[in-house]
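To start, the structure itself, in C-alpha coordinates.
Here the complex is missing a single protein chain, while all its other protein chains stay put.
The chains carry the letters A and B, assigned in the order they are written, with residues numbered from 1 in each.
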Amino acid sequence: MARIFAYIVHKGGVVDDSAVELAAAARKIDAAASPTAILTGWGADLDAACNALSASYAEVWKLANEALAYPNAELVRKALVKVLPSGSIVLLPHQHFGMDLAPGLSIKMKSTFVSDVVDIAGVEGADLKVVRQEFGGQVSAHVRCDLSSGAVVTVRPGAFKSLEGAVVSGVGGVIDKSSDIGALTAGRRYLETVTAEAGDVDITRYNVLVSIGRGIQEKENVAIAQELADALGAAVSCSRPVVDAKWMEKSRQVGSSGKTVKPKVYLACGISGSFQHLAGIKGSPFLIAINKNPKAPIFQVADVGIVDDLLEFLPELSNRVREMRTVTAK
Amino acid sequence: MEILVCVRRVPDTSENEIQLNSAGNDIERDELVYSINEPDNYAVEEALQIVARVGGNVTVATVGSEDDEEVLRREMAMGANHGVMISDEAFSGSDGRGIATILKGFVEKGHYDLILTGVQAEDGGAQVGGMLAALLDYPFASLVNSIEVLDGGKLTISREIEGGNREMNEIDLPCVLSIQTGINEPRYVGMRGIRQVASIPIPTFGASALGLDPGTVGRVAVRVKRVDYFVAALGKGAEILHGSREENIDKVLELVAAKGGLK
Partner (left out) sequence: MVPLVRAERDFRFDQPWVRLGRVLKFWLGQWKQPRYRFAGTLHIFIFTGFLVLAIRAFSVLIVGVSENFVMPGLSGRAGLIYDVITDYAATIVFLCMAIAVIRRLVFKPTRYAVPARYGKDHTADAVFLLSLIAILMMADSLFAAARAAAQSQGGQSVGVLAAFSLPWILRNALVSLPLPALGRLYFGAYLVHEVTFYFLLCYRPFGIQFHVETSLFNIYFAKLDREILKPVRWGVSEEHLDQVKSFGVKTFEDFTWKHMLDFYSCADCGRCSDNCPANAVGRPLSPRFISIKARDYSFQHYPILGHATNGTALVGGKDTSSIYSEDEIWSCTTCGACEQECPLLVEYIDKIVDLRRGMVDDGNVPQSLQKPLKALESRGNPYGKMEKKKADWTAGKEFQQACPVRTLGENSGADTLYFVDSITSYDDRMQAIGRATAKILSHVGESFGILGAAERDSGHEVRRFGEETLFMALRDHNVDAIKASGVRRIVTADPHAYNALKHDYKDVPPVEHISQLIFREVKAGKIKFKPVENDNSTYTYHDPCYLGRHNQIYDDPRDVLDAIPGLKRVEMSRARDRSFCCGGGGLMLFYEPKEEQRMGVKRVQMAAEAGANVIVTACPFCMVNLEDAIKVAGLEGKMTAIDLAELVDQHIVRDGLVAAVC
(Lines give C-alpha, C1' and ligand atoms only; values in the text may rest on other atoms or scores of the structure.)
Protein backbone atom coordinates (compact mmCIF):
# COMPACT_ATOMS: atom_id res chain seq x y z
CA MET A 1 0.00 0.00 0.00
CA ALA A 2 1.22 3.42 -0.95
CA ARG A 3 2.09 5.94 1.66
CA ILE A 4 -0.85 8.16 2.75
CA PHE A 5 -0.47 11.87 3.35
CA ALA A 6 -3.08 14.21 4.77
CA TYR A 7 -2.82 17.87 3.87
CA ILE A 8 -3.76 19.82 6.97
CA VAL A 9 -5.62 23.10 6.70
CA HIS A 10 -4.82 25.46 9.56
CA LYS A 11 -5.27 29.09 10.38
CA GLY A 12 -3.79 31.26 13.11
CA GLY A 13 -2.03 28.27 14.65
CA VAL A 14 -5.29 26.31 14.95
CA VAL A 15 -5.78 23.11 13.02
CA ASP A 16 -9.00 22.66 11.06
CA ASP A 17 -11.50 19.96 12.10
CA SER A 18 -10.72 18.17 8.88
CA ALA A 19 -7.35 17.03 10.30
CA VAL A 20 -8.93 14.28 12.41
CA GLU A 21 -11.41 13.43 9.69
CA LEU A 22 -8.62 12.87 7.18
CA ALA A 23 -6.85 10.62 9.68
CA ALA A 24 -10.07 8.61 10.02
CA ALA A 25 -10.41 8.39 6.23
CA ALA A 26 -6.81 7.22 5.92
CA ARG A 27 -7.45 4.40 8.34
CA LYS A 28 -10.51 3.38 6.35
CA ILE A 29 -8.32 3.05 3.30
CA ASP A 30 -5.71 1.06 5.16
CA ALA A 31 -6.39 0.10 8.75
CA ALA A 32 -2.70 -0.38 9.34
CA ALA A 33 -1.73 2.92 7.80
CA SER A 34 -0.01 5.58 9.75
CA PRO A 35 -0.80 8.61 7.70
CA THR A 36 1.62 11.49 7.56
CA ALA A 37 0.30 15.00 8.09
CA ILE A 38 1.75 17.58 5.78
CA LEU A 39 1.51 21.28 6.53
CA THR A 40 2.59 24.37 4.69
CA GLY A 41 2.92 27.82 6.19
CA TRP A 42 5.28 30.16 7.93
CA GLY A 43 6.35 31.22 11.36
CA ALA A 44 4.92 30.56 14.77
CA ASP A 45 1.44 29.75 13.43
CA LEU A 46 2.84 26.85 11.45
CA ASP A 47 4.83 25.53 14.40
CA ALA A 48 1.79 25.73 16.65
CA ALA A 49 -0.30 23.82 14.12
CA CYS A 50 2.37 21.14 13.71
CA ASN A 51 2.60 20.61 17.43
CA ALA A 52 -1.17 20.43 17.82
CA LEU A 53 -1.27 17.38 15.55
CA SER A 54 0.70 14.97 17.70
CA ALA A 55 -2.49 13.38 19.04
CA SER A 56 -3.75 12.29 15.65
CA TYR A 57 -0.65 11.90 13.51
CA ALA A 58 2.57 10.11 14.34
CA GLU A 59 4.53 11.95 11.73
CA VAL A 60 4.15 15.55 10.65
CA TRP A 61 5.95 17.09 7.70
CA LYS A 62 6.52 20.79 8.02
CA LEU A 63 7.02 22.93 4.91
CA ALA A 64 7.90 26.41 6.05
CA ASN A 65 8.37 29.20 3.55
CA GLU A 66 7.56 32.88 3.78
CA ALA A 67 5.77 32.69 0.46
CA LEU A 68 3.41 30.12 1.99
CA ALA A 69 2.34 32.34 4.88
CA TYR A 70 -1.02 32.57 3.16
CA PRO A 71 -2.11 29.30 1.54
CA ASN A 72 -1.99 30.11 -2.16
CA ALA A 73 -2.97 26.85 -3.87
CA GLU A 74 -0.55 27.28 -6.74
CA LEU A 75 2.43 27.83 -4.44
CA VAL A 76 1.35 25.03 -2.13
CA ARG A 77 1.05 22.71 -5.11
CA LYS A 78 4.57 23.53 -6.27
CA ALA A 79 5.93 22.93 -2.77
CA LEU A 80 4.08 19.61 -2.38
CA VAL A 81 5.18 18.30 -5.74
CA LYS A 82 8.79 18.84 -4.65
CA VAL A 83 8.51 16.84 -1.44
CA LEU A 84 5.81 14.18 -1.96
CA PRO A 85 7.05 10.79 -3.12
CA SER A 86 5.45 9.71 -6.38
CA GLY A 87 2.70 7.17 -6.01
CA SER A 88 1.50 8.67 -2.71
CA ILE A 89 -2.11 8.89 -1.73
CA VAL A 90 -2.84 12.49 -0.73
CA LEU A 91 -5.99 13.36 1.22
CA LEU A 92 -7.43 16.88 1.34
CA PRO A 93 -10.64 18.35 2.67
CA HIS A 94 -13.20 19.12 -0.05
CA GLN A 95 -13.61 22.77 0.78
CA HIS A 96 -12.55 25.97 -0.95
CA PHE A 97 -8.85 25.36 -0.54
CA GLY A 98 -8.99 21.68 -1.42
CA MET A 99 -11.01 22.53 -4.54
CA ASP A 100 -8.33 25.04 -5.49
CA LEU A 101 -5.38 22.71 -4.93
CA ALA A 102 -6.38 19.10 -5.52
CA PRO A 103 -7.17 18.82 -9.26
CA GLY A 104 -3.94 20.52 -10.32
CA LEU A 105 -1.93 18.55 -7.75
CA SER A 106 -3.17 15.27 -9.22
CA ILE A 107 -2.03 16.35 -12.67
CA LYS A 108 1.41 17.35 -11.43
CA MET A 109 1.72 14.16 -9.33
CA LYS A 110 0.57 12.19 -12.39
CA SER A 111 -1.88 10.47 -10.10
CA THR A 112 -5.58 9.69 -10.03
CA PHE A 113 -8.04 12.29 -8.75
CA VAL A 114 -11.29 11.62 -6.99
CA SER A 115 -13.20 14.34 -5.25
CA ASP A 116 -15.79 14.88 -2.56
CA VAL A 117 -15.63 11.38 -1.13
CA VAL A 118 -18.16 10.64 1.61
CA ASP A 119 -17.09 7.10 2.44
CA ILE A 120 -14.44 4.53 1.69
CA ALA A 121 -15.76 1.15 0.60
CA GLY A 122 -12.34 -0.49 0.62
CA VAL A 123 -9.39 -1.44 -1.53
CA GLU A 124 -9.91 -4.00 -4.27
CA GLY A 125 -6.69 -5.00 -5.97
CA ALA A 126 -5.06 -1.88 -7.32
CA ASP A 127 -8.31 0.05 -7.00
CA LEU A 128 -9.69 2.13 -4.20
CA LYS A 129 -13.46 1.95 -3.99
CA VAL A 130 -15.08 5.08 -2.63
CA VAL A 131 -18.59 6.46 -2.21
CA ARG A 132 -19.62 9.74 -3.73
CA GLN A 133 -22.94 11.55 -3.84
CA GLU A 134 -24.45 12.91 -7.02
CA PHE A 135 -27.41 15.03 -8.05
CA GLY A 136 -27.57 17.06 -4.90
CA GLY A 137 -27.30 13.98 -2.71
CA GLN A 138 -30.33 12.28 -4.25
CA VAL A 139 -28.27 9.22 -5.15
CA SER A 140 -24.91 7.80 -4.17
CA ALA A 141 -22.42 6.00 -6.38
CA HIS A 142 -19.55 3.60 -5.85
CA VAL A 143 -16.51 4.81 -7.70
CA ARG A 144 -13.33 2.82 -8.36
CA CYS A 145 -10.09 4.68 -8.72
CA ASP A 146 -6.79 3.34 -9.88
CA LEU A 147 -4.15 3.60 -7.19
CA SER A 148 -1.25 2.30 -9.30
CA SER A 149 0.28 5.74 -9.70
CA GLY A 150 -1.03 7.22 -6.49
CA ALA A 151 -4.10 9.36 -5.92
CA VAL A 152 -5.32 12.71 -4.75
CA VAL A 153 -8.57 12.33 -2.81
CA THR A 154 -10.70 15.16 -1.47
CA VAL A 155 -12.90 14.21 1.46
CA ARG A 156 -16.22 15.79 2.30
CA PRO A 157 -15.96 17.73 5.56
CA GLY A 158 -17.94 16.03 8.29
CA ALA A 159 -18.30 12.74 6.42
CA PHE A 160 -15.69 10.91 8.50
CA LYS A 161 -16.01 11.00 12.25
CA SER A 162 -12.79 11.00 14.18
CA LEU A 163 -11.89 7.55 15.44
CA GLU A 164 -11.89 7.70 19.18
CA GLY A 165 -9.24 5.68 20.87
CA ALA A 166 -7.36 4.96 17.67
CA VAL A 167 -3.78 4.28 18.50
CA VAL A 168 -1.30 6.64 16.96
CA SER A 169 1.59 4.38 16.12
CA GLY A 170 4.98 5.01 14.63
CA VAL A 171 7.51 7.58 15.48
CA GLY A 172 8.80 10.62 13.74
CA GLY A 173 7.23 13.71 15.22
CA VAL A 174 7.61 16.94 13.26
CA ILE A 175 10.02 16.65 10.35
CA ASP A 176 11.09 19.87 8.66
CA LYS A 177 11.13 19.48 4.89
CA SER A 178 11.38 23.21 4.18
CA SER A 179 14.75 23.05 2.53
CA ASP A 180 13.37 20.80 -0.24
CA ILE A 181 10.93 23.41 -1.50
CA GLY A 182 13.17 25.83 -3.32
CA ALA A 183 12.05 29.17 -4.74
CA LEU A 184 8.29 29.65 -5.28
CA THR A 185 6.47 31.91 -7.72
CA ALA A 186 2.90 31.86 -8.93
CA GLY A 187 0.70 33.44 -11.60
CA ARG A 188 -1.83 34.18 -8.90
CA ARG A 189 -1.17 36.44 -5.92
CA TYR A 190 -3.25 36.75 -2.78
CA LEU A 191 -4.25 40.34 -2.04
CA GLU A 192 -6.58 40.40 0.95
CA THR A 193 -9.65 38.84 2.53
CA VAL A 194 -12.80 40.90 2.50
CA THR A 195 -14.97 39.90 5.42
CA ALA A 196 -18.68 39.61 4.98
CA GLU A 197 -20.80 42.15 6.74
CA ALA A 198 -21.43 41.08 10.30
CA GLY A 199 -25.19 41.54 10.14
CA ASP A 200 -27.55 42.32 12.99
CA VAL A 201 -27.51 38.88 14.61
CA ASP A 202 -24.40 36.78 15.11
CA ILE A 203 -25.74 33.27 14.60
CA THR A 204 -22.44 31.73 15.70
CA ARG A 205 -23.09 32.81 19.27
CA TYR A 206 -26.37 30.96 19.84
CA ASN A 207 -26.87 27.59 21.54
CA VAL A 208 -30.06 26.94 19.66
CA LEU A 209 -30.68 27.74 16.01
CA VAL A 210 -33.98 27.58 14.22
CA SER A 211 -32.69 27.16 10.71
CA ILE A 212 -34.93 27.53 7.69
CA GLY A 213 -34.58 26.38 4.10
CA ARG A 214 -36.50 26.50 0.88
CA GLY A 215 -39.43 24.86 2.67
CA ILE A 216 -40.28 28.17 4.31
CA GLN A 217 -41.66 29.00 0.85
CA GLU A 218 -41.82 32.75 1.10
CA LYS A 219 -40.45 35.76 2.84
CA GLU A 220 -43.49 36.37 5.00
CA ASN A 221 -43.14 32.95 6.58
CA VAL A 222 -39.74 33.82 8.03
CA ALA A 223 -41.77 35.43 10.80
CA ILE A 224 -43.07 31.98 11.80
CA ALA A 225 -39.51 30.80 12.43
CA GLN A 226 -38.63 34.04 14.20
CA GLU A 227 -41.56 33.54 16.55
CA LEU A 228 -40.27 30.11 17.56
CA ALA A 229 -36.75 31.45 17.92
CA ASP A 230 -38.02 34.25 20.16
CA ALA A 231 -39.88 31.76 22.30
CA LEU A 232 -36.81 29.52 22.59
CA GLY A 233 -34.34 32.35 23.02
CA ALA A 234 -32.72 31.18 19.82
CA ALA A 235 -31.72 32.82 16.55
CA VAL A 236 -33.01 32.16 13.05
CA SER A 237 -30.43 30.96 10.57
CA CYS A 238 -30.95 29.66 7.07
CA SER A 239 -29.62 27.76 4.09
CA ARG A 240 -28.37 29.26 0.87
CA PRO A 241 -31.60 29.28 -1.18
CA VAL A 242 -33.18 31.52 1.46
CA VAL A 243 -30.38 34.04 1.02
CA ASP A 244 -30.46 33.72 -2.75
CA ALA A 245 -34.14 34.55 -2.64
CA LYS A 246 -33.24 37.57 -0.47
CA TRP A 247 -35.55 36.42 2.30
CA MET A 248 -32.75 36.71 4.85
CA GLU A 249 -29.41 38.44 5.12
CA LYS A 250 -26.25 36.66 4.01
CA SER A 251 -25.04 36.89 7.61
CA ARG A 252 -27.72 34.36 8.61
CA GLN A 253 -26.55 31.68 6.21
CA VAL A 254 -25.11 28.44 7.55
CA GLY A 255 -22.91 26.50 5.17
CA SER A 256 -19.69 26.31 3.26
CA SER A 257 -20.39 29.65 1.66
CA GLY A 258 -21.90 31.06 4.84
CA LYS A 259 -21.20 30.89 8.54
CA THR A 260 -19.92 27.92 10.49
CA VAL A 261 -21.98 27.41 13.62
CA LYS A 262 -21.56 25.23 16.71
CA PRO A 263 -24.91 25.27 18.51
CA LYS A 264 -26.12 22.65 20.96
CA VAL A 265 -29.43 22.18 19.20
CA TYR A 266 -30.08 22.71 15.52
CA LEU A 267 -33.65 22.71 14.24
CA ALA A 268 -33.50 22.22 10.47
CA CYS A 269 -36.87 23.37 9.17
CA GLY A 270 -37.59 22.74 5.52
CA ILE A 271 -33.91 22.23 4.80
CA SER A 272 -33.15 19.43 2.37
CA GLY A 273 -29.68 18.96 3.82
CA SER A 274 -27.18 19.59 1.06
CA PHE A 275 -23.63 18.91 2.16
CA GLN A 276 -22.73 22.55 1.53
CA HIS A 277 -25.21 23.42 4.22
CA LEU A 278 -24.18 20.63 6.59
CA ALA A 279 -20.57 21.69 6.20
CA GLY A 280 -21.44 24.78 8.18
CA ILE A 281 -22.73 22.82 11.18
CA LYS A 282 -19.91 21.87 13.50
CA GLY A 283 -19.58 20.45 16.97
CA SER A 284 -22.15 17.69 16.40
CA PRO A 285 -25.22 19.51 17.70
CA PHE A 286 -28.44 17.64 18.38
CA LEU A 287 -30.06 17.91 14.97
CA ILE A 288 -33.85 17.88 14.68
CA ALA A 289 -35.19 17.91 11.14
CA ILE A 290 -38.71 18.93 10.16
CA ASN A 291 -39.49 18.36 6.51
CA LYS A 292 -42.53 17.55 4.44
CA ASN A 293 -40.54 15.25 2.22
CA PRO A 294 -39.75 11.96 3.98
CA LYS A 295 -36.95 11.40 1.46
CA ALA A 296 -35.12 14.64 2.25
CA PRO A 297 -31.42 13.86 2.75
CA ILE A 298 -31.48 15.84 6.01
CA PHE A 299 -33.14 12.82 7.66
CA GLN A 300 -30.01 10.80 7.00
CA VAL A 301 -27.92 13.02 9.21
CA ALA A 302 -30.48 14.25 11.72
CA ASP A 303 -30.81 12.76 15.18
CA VAL A 304 -34.56 13.11 15.17
CA GLY A 305 -36.85 13.61 12.20
CA ILE A 306 -40.44 14.77 11.87
CA VAL A 307 -42.30 14.51 8.60
CA ASP A 308 -44.72 17.41 8.75
CA ASP A 309 -45.61 20.76 7.25
CA LEU A 310 -43.37 23.20 9.05
CA LEU A 311 -45.73 26.10 8.35
CA GLU A 312 -48.21 24.35 10.63
CA PHE A 313 -45.79 22.60 12.95
CA LEU A 314 -43.69 25.60 13.93
CA PRO A 315 -46.54 27.89 15.10
CA GLU A 316 -47.92 25.10 17.31
CA LEU A 317 -44.46 24.42 18.68
CA SER A 318 -44.07 28.13 19.47
CA ASN A 319 -47.39 28.11 21.30
CA ARG A 320 -46.34 25.10 23.40
CA VAL A 321 -43.03 26.73 24.29
CA ARG A 322 -44.81 29.90 25.39
CA GLU A 323 -47.35 27.92 27.40
CA MET A 324 -44.51 26.10 29.14
CA ARG A 325 -42.74 29.33 29.91
CA THR A 326 -45.81 30.88 31.52
CA VAL A 327 -46.32 27.74 33.60
CA THR A 328 -42.70 27.81 34.73
CA ALA A 329 -42.96 31.51 35.49
CA LYS A 330 -45.85 30.85 37.83
CA MET B 1 -10.43 39.44 -24.77
CA GLU B 2 -10.91 35.97 -26.22
CA ILE B 3 -12.81 33.86 -23.74
CA LEU B 4 -13.50 30.15 -23.88
CA VAL B 5 -16.25 28.74 -21.69
CA CYS B 6 -16.38 24.99 -21.21
CA VAL B 7 -19.94 23.81 -20.59
CA ARG B 8 -21.75 20.56 -19.94
CA ARG B 9 -25.23 19.23 -20.37
CA VAL B 10 -26.52 17.49 -17.26
CA PRO B 11 -29.84 16.20 -15.92
CA ASP B 12 -31.54 19.15 -14.29
CA THR B 13 -31.93 18.19 -10.64
CA SER B 14 -34.45 20.91 -9.89
CA GLU B 15 -36.83 19.44 -12.45
CA ASN B 16 -36.15 15.77 -11.94
CA GLU B 17 -36.66 13.28 -9.25
CA ILE B 18 -33.56 11.17 -9.57
CA GLN B 19 -34.35 7.52 -9.09
CA LEU B 20 -32.48 4.30 -9.66
CA ASN B 21 -33.33 2.13 -12.60
CA SER B 22 -34.67 -1.35 -12.00
CA ALA B 23 -31.22 -2.91 -12.42
CA GLY B 24 -29.83 -0.54 -9.84
CA ASN B 25 -26.70 0.20 -11.84
CA ASP B 26 -27.72 3.59 -13.16
CA ILE B 27 -30.25 6.32 -12.55
CA GLU B 28 -33.53 6.16 -14.41
CA ARG B 29 -32.80 8.33 -17.42
CA ASP B 30 -35.97 7.85 -19.47
CA GLU B 31 -37.91 10.82 -18.22
CA LEU B 32 -35.11 13.13 -17.24
CA VAL B 33 -34.86 16.58 -18.66
CA TYR B 34 -31.42 17.88 -19.39
CA SER B 35 -30.14 21.39 -19.38
CA ILE B 36 -26.90 23.26 -19.08
CA ASN B 37 -25.04 22.71 -15.84
CA GLU B 38 -26.15 25.68 -13.77
CA PRO B 39 -22.73 27.11 -12.80
CA ASP B 40 -21.66 26.86 -16.45
CA ASN B 41 -24.51 29.17 -17.35
CA TYR B 42 -23.18 31.74 -14.87
CA ALA B 43 -19.74 31.35 -16.46
CA VAL B 44 -21.13 32.16 -19.90
CA GLU B 45 -23.00 35.19 -18.56
CA GLU B 46 -19.81 36.39 -16.89
CA ALA B 47 -17.87 35.97 -20.13
CA LEU B 48 -20.51 37.96 -22.00
CA GLN B 49 -20.38 40.74 -19.42
CA ILE B 50 -16.58 40.90 -19.60
CA VAL B 51 -16.68 41.10 -23.38
CA ALA B 52 -19.33 43.81 -23.17
CA ARG B 53 -16.92 45.83 -21.02
CA VAL B 54 -13.58 45.25 -22.72
CA GLY B 55 -14.44 43.78 -26.11
CA GLY B 56 -13.58 40.40 -27.55
CA ASN B 57 -15.33 37.13 -28.29
CA VAL B 58 -16.93 34.36 -26.32
CA THR B 59 -16.59 30.77 -27.51
CA VAL B 60 -18.62 28.04 -25.84
CA ALA B 61 -17.35 24.48 -26.13
CA THR B 62 -18.56 21.14 -24.90
CA VAL B 63 -17.13 17.67 -25.01
CA GLY B 64 -20.04 15.45 -25.90
CA SER B 65 -22.28 14.22 -28.65
CA GLU B 66 -25.16 15.41 -30.83
CA ASP B 67 -27.54 15.49 -27.88
CA ASP B 68 -25.38 18.08 -26.22
CA GLU B 69 -25.71 20.55 -29.06
CA GLU B 70 -28.83 22.05 -27.44
CA VAL B 71 -26.79 23.54 -24.61
CA LEU B 72 -24.42 25.17 -27.11
CA ARG B 73 -27.41 26.65 -28.92
CA ARG B 74 -28.82 27.96 -25.65
CA GLU B 75 -25.57 29.67 -24.76
CA MET B 76 -25.21 31.04 -28.29
CA ALA B 77 -28.70 32.47 -27.93
CA MET B 78 -27.47 34.18 -24.80
CA GLY B 79 -24.90 35.92 -26.93
CA ALA B 80 -21.85 33.66 -27.22
CA ASN B 81 -20.16 34.33 -30.54
CA HIS B 82 -19.18 30.77 -31.34
CA GLY B 83 -20.26 27.32 -30.31
CA VAL B 84 -17.89 24.38 -30.68
CA MET B 85 -18.67 20.69 -30.40
CA ILE B 86 -15.76 18.50 -29.36
CA SER B 87 -16.85 15.03 -30.24
CA ASP B 88 -15.24 11.74 -31.16
CA GLU B 89 -16.01 8.10 -30.57
CA ALA B 90 -12.60 7.90 -28.93
CA PHE B 91 -13.66 10.45 -26.30
CA SER B 92 -16.59 8.52 -24.91
CA GLY B 93 -16.29 7.26 -21.38
CA SER B 94 -13.59 9.79 -20.48
CA ASP B 95 -13.07 10.59 -16.83
CA GLY B 96 -12.31 14.08 -15.55
CA ARG B 97 -8.68 13.86 -16.53
CA GLY B 98 -9.66 12.64 -20.00
CA ILE B 99 -12.01 15.61 -20.48
CA ALA B 100 -9.29 17.98 -19.29
CA THR B 101 -6.86 16.41 -21.75
CA ILE B 102 -9.31 16.81 -24.63
CA LEU B 103 -9.96 20.43 -23.68
CA LYS B 104 -6.23 21.09 -23.47
CA GLY B 105 -5.94 19.85 -27.05
CA PHE B 106 -8.68 22.25 -28.11
CA VAL B 107 -7.27 25.23 -26.21
CA GLU B 108 -3.89 24.76 -27.86
CA LYS B 109 -5.53 24.98 -31.29
CA GLY B 110 -6.70 28.50 -30.57
CA HIS B 111 -5.71 31.58 -28.62
CA TYR B 112 -7.70 32.20 -25.49
CA ASP B 113 -6.90 34.79 -22.86
CA LEU B 114 -9.36 33.43 -20.36
CA ILE B 115 -10.95 30.04 -19.87
CA LEU B 116 -14.01 29.67 -17.67
CA THR B 117 -15.80 26.62 -16.32
CA GLY B 118 -18.63 26.20 -13.86
CA VAL B 119 -17.53 25.43 -10.34
CA GLN B 120 -18.82 21.89 -10.55
CA ALA B 121 -21.33 19.67 -12.28
CA GLU B 122 -24.32 17.97 -10.70
CA ASP B 123 -22.67 14.63 -11.32
CA GLY B 124 -19.08 15.79 -11.31
CA GLY B 125 -16.56 16.78 -8.75
CA ALA B 126 -15.16 20.22 -9.41
CA GLN B 127 -12.19 18.80 -11.23
CA VAL B 128 -11.93 19.69 -14.91
CA GLY B 129 -11.05 23.37 -14.51
CA GLY B 130 -8.17 22.78 -12.11
CA MET B 131 -6.86 19.85 -14.12
CA LEU B 132 -7.03 21.77 -17.40
CA ALA B 133 -5.12 24.67 -15.85
CA ALA B 134 -2.39 22.35 -14.58
CA LEU B 135 -2.13 20.61 -17.94
CA LEU B 136 -1.76 23.99 -19.66
CA ASP B 137 0.42 25.38 -16.87
CA TYR B 138 -1.99 28.29 -16.52
CA PRO B 139 -2.83 29.86 -13.17
CA PHE B 140 -6.15 28.67 -11.73
CA ALA B 141 -8.71 29.84 -9.21
CA SER B 142 -11.86 28.05 -8.07
CA LEU B 143 -15.13 29.40 -6.65
CA VAL B 144 -14.68 32.74 -8.37
CA ASN B 145 -17.45 35.21 -7.58
CA SER B 146 -16.18 38.41 -9.17
CA ILE B 147 -13.86 39.31 -12.02
CA GLU B 148 -12.37 42.66 -12.84
CA VAL B 149 -10.13 43.13 -15.86
CA LEU B 150 -6.92 45.08 -15.19
CA ASP B 151 -4.46 46.52 -17.68
CA GLY B 152 -1.37 44.51 -18.52
CA GLY B 153 -2.90 41.06 -18.89
CA LYS B 154 -4.13 40.65 -15.35
CA LEU B 155 -7.40 40.23 -13.49
CA THR B 156 -8.54 40.93 -9.99
CA ILE B 157 -10.78 38.14 -8.85
CA SER B 158 -12.48 37.19 -5.65
CA ARG B 159 -13.15 33.67 -4.41
CA GLU B 160 -15.97 32.61 -2.15
CA ILE B 161 -14.38 31.19 1.01
CA GLU B 162 -15.74 30.25 4.43
CA GLY B 163 -18.07 32.50 6.34
CA GLY B 164 -19.20 34.27 3.19
CA ASN B 165 -15.85 36.05 3.10
CA ARG B 166 -14.14 36.88 -0.14
CA GLU B 167 -10.52 36.10 -0.93
CA MET B 168 -9.13 38.72 -3.30
CA ASN B 169 -6.43 37.69 -5.77
CA GLU B 170 -4.57 39.07 -8.70
CA ILE B 171 -4.12 36.55 -11.47
CA ASP B 172 -2.13 36.59 -14.71
CA LEU B 173 -3.69 35.89 -18.08
CA PRO B 174 -4.09 33.45 -19.63
CA CYS B 175 -5.73 31.59 -16.79
CA VAL B 176 -8.53 29.20 -15.94
CA LEU B 177 -11.27 30.19 -13.51
CA SER B 178 -14.11 28.07 -12.17
CA ILE B 179 -17.16 30.22 -11.63
CA GLN B 180 -19.45 30.06 -8.61
CA THR B 181 -23.20 30.60 -8.95
CA GLY B 182 -24.42 34.00 -7.87
CA ILE B 183 -21.51 35.86 -9.53
CA ASN B 184 -24.11 37.54 -11.77
CA GLU B 185 -27.70 37.27 -12.86
CA PRO B 186 -27.74 35.27 -16.08
CA ARG B 187 -29.98 36.62 -18.78
CA TYR B 188 -33.05 34.68 -19.87
CA VAL B 189 -33.04 32.60 -23.01
CA GLY B 190 -36.32 31.46 -24.42
CA MET B 191 -37.25 29.21 -27.29
CA ARG B 192 -37.30 32.18 -29.62
CA GLY B 193 -33.67 33.01 -28.92
CA ILE B 194 -32.61 29.42 -29.52
CA ARG B 195 -34.56 29.29 -32.75
CA GLN B 196 -32.80 32.41 -33.97
CA VAL B 197 -29.39 30.74 -33.71
CA ALA B 198 -30.64 27.37 -34.98
CA SER B 199 -29.06 27.75 -38.39
CA ILE B 200 -25.63 28.92 -37.28
CA PRO B 201 -23.19 26.11 -38.03
CA ILE B 202 -21.41 24.53 -35.07
CA PRO B 203 -18.00 23.14 -36.01
CA THR B 204 -17.02 19.75 -34.63
CA PHE B 205 -13.52 18.79 -33.57
CA GLY B 206 -12.43 15.18 -33.22
CA ALA B 207 -9.32 13.48 -31.82
CA SER B 208 -7.27 13.82 -34.98
CA ALA B 209 -8.21 17.46 -35.53
CA LEU B 210 -6.98 18.18 -32.01
CA GLY B 211 -3.88 16.02 -32.45
CA LEU B 212 -4.79 13.89 -29.47
CA ASP B 213 -3.30 10.49 -28.80
CA PRO B 214 -6.39 8.25 -28.46
CA GLY B 215 -4.55 6.36 -25.73
CA THR B 216 -4.72 9.36 -23.40
CA VAL B 217 -8.49 9.90 -23.54
CA GLY B 218 -11.73 7.93 -23.46
CA ARG B 219 -12.37 4.58 -21.86
CA VAL B 220 -8.86 3.28 -22.37
CA ALA B 221 -7.37 6.01 -20.24
CA VAL B 222 -9.91 5.92 -17.48
CA ARG B 223 -8.57 5.88 -13.95
CA VAL B 224 -11.78 6.80 -12.18
CA LYS B 225 -14.89 4.82 -12.95
CA ARG B 226 -18.38 4.79 -11.48
CA VAL B 227 -19.31 1.21 -10.66
CA ASP B 228 -22.94 1.63 -9.67
CA TYR B 229 -25.54 3.93 -8.19
CA PHE B 230 -27.38 3.27 -4.98
CA VAL B 231 -29.60 5.10 -2.55
CA ALA B 232 -28.02 5.46 0.85
CA ALA B 233 -30.10 3.90 3.61
CA LEU B 234 -32.86 6.29 4.58
CA GLY B 235 -32.97 7.63 8.09
CA LYS B 236 -29.61 6.14 8.91
CA GLY B 237 -29.25 8.57 11.74
CA ALA B 238 -32.63 10.11 12.27
CA GLU B 239 -35.18 8.56 14.53
CA ILE B 240 -38.38 9.51 12.77
CA LEU B 241 -41.15 10.51 15.16
CA HIS B 242 -44.39 8.88 14.14
CA GLY B 243 -46.65 10.32 16.79
CA SER B 244 -49.43 12.85 16.40
CA ARG B 245 -48.37 16.44 15.95
CA GLU B 246 -48.99 17.18 19.65
CA GLU B 247 -46.91 14.19 20.71
CA ASN B 248 -44.14 15.18 18.34
CA ILE B 249 -44.11 18.71 19.69
CA ASP B 250 -43.86 17.45 23.27
CA LYS B 251 -41.07 15.09 22.29
CA VAL B 252 -39.17 17.85 20.51
CA LEU B 253 -39.48 20.12 23.52
CA GLU B 254 -38.29 17.36 25.82
CA LEU B 255 -35.27 16.73 23.59
CA VAL B 256 -34.45 20.40 23.21
CA ALA B 257 -34.59 20.79 26.97
CA ALA B 258 -32.46 17.67 27.51
CA LYS B 259 -29.80 19.00 25.17
CA GLY B 260 -29.59 22.25 27.03
CA GLY B 261 -31.59 24.25 24.54
CA LEU B 262 -34.27 25.50 26.92
CA LYS B 263 -33.01 27.86 29.53
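The rule is short, and it goes like this: contacts are C-beta pairs under 8 Å (C-beta built on N, C-alpha and C of every residue); 3 or more make two chains touch, one makes a residue touch a chain.
Since this is a predicted model, take the numbers as computed values, not measurements.
Q: Taking the full complex into account, what residues of chain B touch the chain not shown?
A: Touch set of chain B with respect to the missing chain: 12, 14-17, 31, 33, 35, 78, 185-193, 195-196.
Q: Identify the residues of chain A touching the omitted chain, counting contacts across the whole complex.
A: Output for chain A: 218-220, 245.
By our rule, only the chains that are shown with their structure count from here on.
Q: As a quick test, compute the distance in whole Å between the mean CA positions of chain A and chain B.
A: So the centre of chain A lies 21 Å away from the centre of chain B.
Q: Going by the contact rule at the top, pick out the chain B residues touching chain A in the complex.
A: Spelled out, the residues of chain B in touch with chain A are 11, 13, 16-20, 27, 96-97, 100, 119, 122-123, 125-131, 133-135, 138-143, 156, 158-172, 175, 178, 180, 182, 223-241, 245-246, 248-253, 255-256, 259-263.
Q: Chain B touches which residues of chain A in the complex?
A: My answer: residues 73-74, 77, 94-97, 99-108, 112-116, 129, 132-136, 138-146, 154, 186-196, 207-208, 232-234, 244, 250-251, 253, 256-260, 264-265, 267, 285-286, 288-289, 294-295, 298-308, 312-313, 316-317, 320-321, 324.
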